[in-house]
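Note that this complex is displayed minus one protein chain, with the remaining chains in position.
Entry: chain A
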Amino acid sequence: MLKIIQPGFYTTLQDLGRYHYRQYGVPVSGAMDQGALRRANALLENEPGAAALEVTMKGPEVEFTTPTFLVVSGAHLEAELNGEPVEMNRVYQVPAGSHLKCGPVLRGLRAYLAVKGGFLPEVRLGSRSYFPPVTRHKFLARDSELPYAPCEDFTPRLLKLNAADSYGQKEVRVWPGPEFDLLNPSQKACLFETEYHLAKEHDRMACQLGPAMEGIGTSMITSATLPGTVQLTPAGKLLVLLRDGQTTGGYPRILQLDPDSLDLMGQKKSGDAIRFLWA
């Protein structure tokens, strides 16, 4: 069991997402930075979608009551395992009774704490990713516990990975969205000439970008939206839908992020700058 002493700023459990339920209005969810989750799972020789903790801004303080192996991946997270500093993307053996104390996330927004075999709470609609009301929890609570299968016997084939992080990159690759052609030439030019900043309105569902641009008044009939869909509101606000984003919407979908850039967006925090670039 993993005992949560302090949950951190906003820590959730995520795998690669919940598929096949969008027709019922259930978002995909899953790790915001899927590349980082996959790296941690690869080092632990887990299934690519084994569930790990997704840490936002500040990590938790936890105790491992049974033995396992640990990898921390994603944005650089300050952490100490039994008093020793933890390196990113490196496999650590974790004896029973170990204590992990995390600090802030640096250079990026989200880090992943993965254990051998993944965390094993109940699967709900094909996934363990937190998303109420599908799961009971929205984020990790103090004094709660998360199950995993104990493991003492594992010799990693690769102990460490030097993953160059590209979280400082500003360029976000996009495809034209279904309503791209509703934009006039000056709106189209503006989209690719402007440096946008992530607004305060920013969570796992969506982030708003500033500055605002000329809006689109055309009202459209509700249609599907995807993680990475960029909507333009009549008031000229740009909204990027993220992994927990709603499955349908009524605003024009002017751009669609490339899947790799969606991972990058998951590492951007309020105030960070981005630029759109054709994929």
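Before moving on, here are some points about what is shown:
We adopt the following convention: a residue touches a chain if its C-beta (ideal position, glycine included) is under 8 Å from a C-beta of that chain, and two chains touch if they have at least 3 such contacts; residues count from 1.
In the analysis below, contacts and distances are computed from a predicted model.
Between the listed names "Ferredoxin", "ABC transmembrane type-1 domain-containing protein", "5-oxoprolinase subunit PxpB" or "Putative hemin transport system permease protein HrtB", the UniProt record for the complex's undisplayed chain reads "5-oxoprolinase subunit PxpB". Although one chain is not drawn, its touching partners on chain A can still be listed: residues 19-26, 124-125, 132-135, 175-178, 220-224, 226, 228-229, 246-249, 253, 256-259, 279.
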